[in-house]
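A selection of the complex's chains, in situ.
Residue numbering begins at 1 within each chain, and the chains themselves are lettered A and B in the order written.
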């Protein structure tokens, strides 16, 4: 039924919903080729998303960039962890696809031919039977406990990952660096961060670089496998 | 689907005596047809746990007389049971909110409270009345028995009532705000 992904009108549904829509729109199966193909559309959407929502898309964006980079630069060597991320994204997307299909079936049945449980008896015999647990103090404690367990406004709904860095921020940082020193190495720019955050930062940086190259603002050069990628202002 | 099985479903669901006239209306059938269906259903339920009971012009489903000892035991057991934490929680909300409908209690607790409230009703701890704001719903308020058991004349005498009551209303607003996408 969904023939096109309407970036502007669609409500936020999370990274997998978006990605799956993009893949299905092109009538593709889930694999690295199709994911590389939809990467740009995915990123285009992420850039228009409200800042509070971008964070939930960024981890998937990072993996897509990996897939895209690999398809653009076949010589790019991926670590086993990165390969694992790509495989895991494909698997999770297939799992999500399964549940999206199943939820269509649930929707179709929900509220159609229903089973009803009996209503409460109207004049059930009432015997006043208190319980020694019912005391003024206990009632107050329980009421307070219930209040404490209620969701607070400060907890933002539906935001899975901490915001680490946005694509725009990376592009801005990249542009500033380039303007200062004409020629800078990519590794130098991303400062080879450690751990998950460092990796994401590297990936987003790489994405930002590709974007600037595409826009004709930057020129990137890599002399061989494992060599530094040198970037300069075009 | 026969008139007889429809009748069974209706009587089971309504859980109260219904007149033949009313049943004919619901079933869009003649009273004579309903009487035939009642006759058939009654015969079919013979020897079962659920039977058809007739009183004056009204009929209902009930448990067969042979099971009265079993049912009595169940009743006793249900009433002698300690109240669950869920029930006590619901009771504290009814107290500190000064009465509430089920939707409000569900909302505050984050879980559905139908069975919990029923248990409180049966034990006379809360009174179930029609919600003055919406006749299709029930409103639960502390019973007099409960207040006197707690040794208070009105809920305002509960410890820290004003503060907890205010917090409860505030938290409810906040939770609505936080979850409004759903």
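By our rule, contacts are C-beta pairs under 8 Å (C-beta built on N, C-alpha and C of every residue); 3 or more make two chains touch, one makes a residue touch a chain.
Everything numeric in this text was worked out from a predicted model, so none of it was measured.
The shown chains stand for their kinds once each; the full complex in the file has the makeup A x1, B x2.
As a convention for this text, only the chains that are shown with their structure count from here on.
Distance from the chain A centre to the chain B centre is 44 Å, each centre being the mean of its Cα atoms. Residue ranges on chain A touching chain B, taken from their complex, read 116, 118-122, 124-131, 133-140, 142-147, 149-153, 155, 157-158.
By the touch criterion given at the top, residues 12-16, 79, 82-83, 88-89, 91-93, 95-96, 108-110, 118, 121-125, 143, 145-146, 149-152, 158-160, 164, 167-168, 171-172, 174-175, 177-179, 181-182 of chain B touch chain A in their complex.
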